[in-house]
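Only one protein chain is missing; all other protein chains are in place.
Chain nomenclature is as follows: A and B, assigned in order of appearance, with residue numbering initiated at 1 for each chain independently.
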Amino acid sequence: MGIRRAAEYMTGAAIALSVTAGTALAAAATEAAPAVEAATGGYVPMKPTPGIGMPTEGAIGFQQQFSEVGHDGQFMHNWVLMPIITLITVLVLGLLLFVMIRYRAGANPNPSRTSHNTLIEVIWTLVPVLVLVVIAVPSMKLLAKQYETAPKEALTVKVTGYQWYWGYTYPDNGGFEVISNMLPDDEAIANGEPAQLAVDKRMVVPAGEKIRIQTIGADVIHSFAIPSLWYKLDAVPGRINEKVLEIEKPGVYYGQCMELCGVRHGYMPIAIEALPRDKFEQWVLEQPGGSIGDPEENADETAAADAEAEDAAEATDAAEPAETGEAAATAA
Amino acid sequence: MATTAPESFPVHEDAHHDAHADHKPAFFQRWFMSTNHKDIGTLYLIFSIFAAIIGGGISGIMRFELQEPGIQYLTWWAEFLGNPAGDFDSALHLWNVLITAHGLIMVFFVVMPAMIGGFANWFVPIMIGAPDMAFPRMNNISFWLTFMGFCSLMMSAFMPGGTGMGAGTGWTVYAPLSTTGSPGPAVDFGIFALHLAGAGSIMGAINFITTIFNMRAPGMTLHKMPLFVWSVLVTAFLLLLALPVLAAAITMLLTDRNFQTTFFTPEGGGDPVLYQHLFWFFGHPEVYIMILPGFGIISQIISTFSRKPVFGYLGMAYAMVAIGVVGFIVWAHHMYTVGLSVNEKMYFTAATMVIAVPTGVKIFSWIATMWGGSLRFTSPMIWALGFIFLFTVGGVTGVVLANGSIDDNLHDSYYVVAHFHYVLSLGAVTAMFAGWYYWFPKMFGVWHSEFLSKLQFAIFFVGVNLVFFPMHFLGMNGMSRRYPDYNPAFELWNWVATRGYEIMAISIAVFFANIIYAIVVRKKAEGNYWGEGATTLEWTLSSPPPFHQFETLPVIDDKAGAH
């Protein structure tokens, strides 16, 4: 175990160094990628960097953030909320210890009969109110920011939660749907990916631009959650939810379903791969029916591609759940 | 302050009662058809301890499963409970059944019966100087409904629930997982369990409200009632207003499941989110239902062992009223990620943070009560001090979670699990143990061991903090709730939490040892065994109190209000 971990870290570090240079990255990834993937064309799944976009061993804080709301949220938590709540807890603990020592029966045999002090009661009502206002102001600002809507031309990805896998549809790019199932632990580890979090087909998006994520549940409620992007949005059947996602830089970001959705709730992870725009477009074109450009312009093409994509999706749809079962079973 | 009895209350009162009032009915009649509030209170306490063994045992299974990545014991347990051998899905289903059962048992069959059924039944009538509850027979029905609810929940574990035996919907029973997502009678039985327990609790609430409004002894005005009675009054109102909404919501679930209605399924234009609104309209007051009586118990204990009246009595009472009222308008903070609009989210963020104000008033008032007092560190006092600290920790993480912007990351993570266990498992349960040791000799007439009680506290305190504090880390690091398996990065803190559980389990063993000690040693307790400082009416009676107390109503003198 230890040796494998070490190896993982080494590879990770090597890749981390090359992340900045797109070509080097591709080269490194090709080298490491399984042969099967190479057959599908230019796109090769990116190797994740250990500790980036995934939980860190024994960590006591948030995952490193890769979105603006993430940085803001983390700042708000670490530098506004944490100091305040730590202070309050320490204050209460300090007062408790003080009265326990100072007013123990041995030290203070005759209790006072004081049971009122209007001034102090007003103070301890008003001071918390002020503290809460201090918290509320940045909190509201941050909330408003999280709700900024995506621009018209933003890429739209429709995320569908199924029992128990995810589907990522790209309506602007021909309407194909990527069906994403969990990889069994041994395959994940062989790929250099984190156990329980790796998937066979990732949701691929461009980095550095606003993406309109729309979620919907196909059967029950799921929740599309990626901790390192400060992102969580429920996928509710019969209604579409929308929220902007902006990933700062290329990388692989893992998440999981975070709303109880049945037996395999724990076995439908999320992996988002953010790529530079050109690499993303290359990936799109490799998808069945994938297209780039204004959908109005190539409407005919879209219709044709639709059918194709759908058939492909259905085919995978039928095949994949069985595989998930295997994945889960091996995980055991 | 609600202190009513003088330190030198005439003891002949007890003798007077003992002389003619202690005609106890025969065993069956006494314990199965009981109409005596003290006997029913005892029944509730025994029931709660029994349910806690099951609910706590379940958490043990979960904790050991989670101590390392992978599925360790679930398949074995699934097979043991009658699922087909080697069926992986039924093992995972069992996990969901366990989280569901743990939640429902702890909420409806441990904390509520102990706090409201047990302590409130025992001491509300005594503290207000009433001979019994207003509706003694209904009191009995309440208990047996709760008991039957528990049976129904236990039965549901052995019914088909879709992918395996039992209801695996989570205690929140969200539609459509609980409707179209869970075929089989298990969920129906689970819902029925909630109906029964809910009906019992609503009856209990009516009973308490009537008792407190109508049966106070002469001179016992509302503003002289002990804070424990105040806490139960507020709790009873919360129950009365919140539980019927739950009953309606789960009845609609039942008809959605069985009679093709579409209240919560999109098929007929229903909305699954509406179920969540209804559930949390009940669910949020419910958490105050569980903690408010604890506040009351802590107030009595702190005052007793500081030998001082409670500081800011009116502020304390109305802080509870405020918590109760505000508790009804903050429900959607449990639903931040469901797709609320920004305005809704801002409102619920602001409203939720308001709760911190009355809660702060309570914490500071407890400390002010001790300030200038003469503190005796008896076992109930130590538990109460522990409560104040643990509840503060749980409370401040609540302020963090109240922020909709932060909750986007922490929602449904282990941080939330840590938060609500700090306020409930560490808060409410600590208050229950505090109340238990405060009143144990009063209820049963014999002493527990103070040493064992304090030992239990020390072990419990270390154990539960080890279980739940690391969960904050797990949640921030991204570990999701309700997962039987996880990435190895979470292993360390899960391992620590499981060790904490073992330590906590030892403290529970000490708890039972203490009961055995009391039974074996049978050291008699006097009427007011805590001495000066214990001023409420139960201390004017013998330990245990006579079967029928206050046939002659005590009169609380107007001049008594020395607060």
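FYI, a contact is a pair of C-beta atoms (placed from the backbone, for glycine too) under 8 Å apart; a residue touches a chain by one contact, two chains touch by 3 or more.
Assume contacts and distances are computed from a predicted model.
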Omitted chain, identified by the protein name its UniProt record gives, among "ABC transporter ATP-binding protein", "Fructose dehydrogenase large subunit", "Acetyl-coenzyme A carboxylase carboxyl transferase subunit alpha" or "Cytochrome c oxidase assembly protein CtaG": "Cytochrome c oxidase assembly protein CtaG"
Sole residue of A:111, A:128, A:206 or A:237 that reaches the chain not shown, by the stated touch rule: A:237
Out of B:118, B:296 or B:554, which residue would touch the omitted chain in the full complex? B:554
Out of A:219, A:246, A:259 or A:273, point to the residue that touches the absent chain in the complete complex. A:219
Which residue of A:77, A:158 or A:264 touches the chain not shown here: A:158
In chain A, positions touching the absent partner: 147-152, 154, 156, 158, 160, 171-172, 175, 212, 214, 216, 218-219, 237-242, 295-296, 299, 302, 306, 310
Provide the residue numbers of chain B that touch the chain removed from this figure. 3-6, 9-10, 13, 131, 134-135, 138, 202, 205-207, 209-210, 213-215, 218, 240-249, 252, 260, 262-263, 266-271, 273-274, 277-278, 281, 339-344, 535, 551-557, 559-560, 562
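As a convention for this text, only the chains that are shown with their structure count from here on.
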Mind checking the centre-to-centre distance between chain A and chain B? Centres are C-alpha means, answer in whole Å. 35
For the complex, which residues does chain A have touching chain B? 54-63, 69-70, 72-73, 76-77, 81, 84-85, 88-89, 92-93, 95-96, 99-100, 103-105, 108-117, 120-121, 124-125, 128-129, 132, 135-136, 139-140, 142-147, 163, 194-197, 219-221, 223, 225, 227-228, 230-234, 236-239, 241, 255-267, 325, 328-329, 331-332
Name, in rising order, each residue of chain B that touches chain A in their complex. 1, 69-71, 75, 88-89, 91-93, 95-96, 99, 162-164, 168-170, 174, 176-177, 180-182, 266, 271-273, 306-313, 315, 337-339, 341-342, 345-346, 349-350, 353-354, 356-357, 360-361, 363-365, 367-368, 370-377, 385, 388-389, 392-393, 396-397, 399-400, 403-406, 408-409, 411-413, 473, 476-493, 562-563
